[in-house]
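In what follows, a structure is listed as structure tokens, so that the remarks can point back to it.
Each chain you see keeps its place in the complex, though not every chain is here.
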Amino acid sequence: MTNPEETRIERFRRERSALNETVMRYAGQGIKRYYHLDWAAYQPGALDVKTKELLGLVASLVLRCDDCVTYHVDRCLQEGVTSAELQEALNIGLVVGGSITIPHLRRALQTWDEAVAAGLHPSAGSAAGASDGGE
Amino acid sequence: MTNPEETRIERFRRERSALNETVMRYAGQGIKRYYHLDWAAYQPGALDVKTKELLGLVASLVLRCDDCVTYHVDRCLQEGVTSAELQEALNIGLVVGGSITIPHLRRALQTWDEAVAAGLHPSAGSAAGASDGGE
């Protein structure tokens, strides 16, 4: 059932979608509206989408939720966040949340690294997305 | 070592039991007494068992512990909690604990859904357990 060519992000998208269908079969109005509120919080407003996704990523990292981190890593990727921006945001999460976040930070960068290598970053083909990084 | 016909709940029961045997080989009096106190907290008293298991479930959801959620989903199932009751309790956990609980809520309902489908709910055979749900 696992496709060996699938990246972590692609597998996460597929499994999350299937599980959300199960949730919706049981969900009352409360859970359904929560899903909508969650979606609405990341729509553009006074802050742009990229900033909001970085906020979601750092919140997920300090609360140490791998699935939430993967979701926002994926969204940051789609919004064209650069590797340098990503690692600065993760660094804030690390400093605020401590070394207990390191296993999640490791998996976040593994997911990001694999997705960039698979050409999922909007800058793929140009040099911009992959060549930045450390100092 | 994995039986493909085993449900998540049945596998959880088996693995939990094996690991608890390891714990007991190392446990001093403190850990042993903690296990007893934990068991005693869910015995009937001024509150009935079903209410107590729902309390344990929501506490586990907001603290985001999958194994603890699975344990209380199983206990709720055994106590005949209905799907409508379960989703209302999970909704309180979601509202209190935020979207960071959603991955755990997803897995809780996947476990519940699979167990109901496998006929593990006491109402299996009647229509009561499986037909309720969303609005």
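Couple of notes before you dig in:
Note that the chains are named A and B in the order they appear, and that numbering of residues resets to 1 at the start of each chain.
Rule of thumb we're sticking to: a residue touches a chain if its C-beta (ideal position, glycine included) is under 8 Å from a C-beta of that chain, and two chains touch if they have at least 3 such contacts.
As the structure is a computational prediction, the values presented were derived from the model and not from experiment.
Counting all copies of the one sequence in the full complex of this file gives 6, of which 2 are shown in place.
In this section, only the chains that are shown with their structure count from here on.
Computed from the mean C-alpha positions, the centre of chain A lies at a distance of 29 Å from the centre of chain B.
On chain B, the positions that touch chain A within their shared complex are 64, 83-84, 86-88, 90-91, 94-95, 99-100, 102-103, 105-107, 109-110, 112-113, 133-135. Considering their complex, residues 16, 19-20, 22-32, 34, 38, 59-60, 63, 65-68 of chain A touch chain B.
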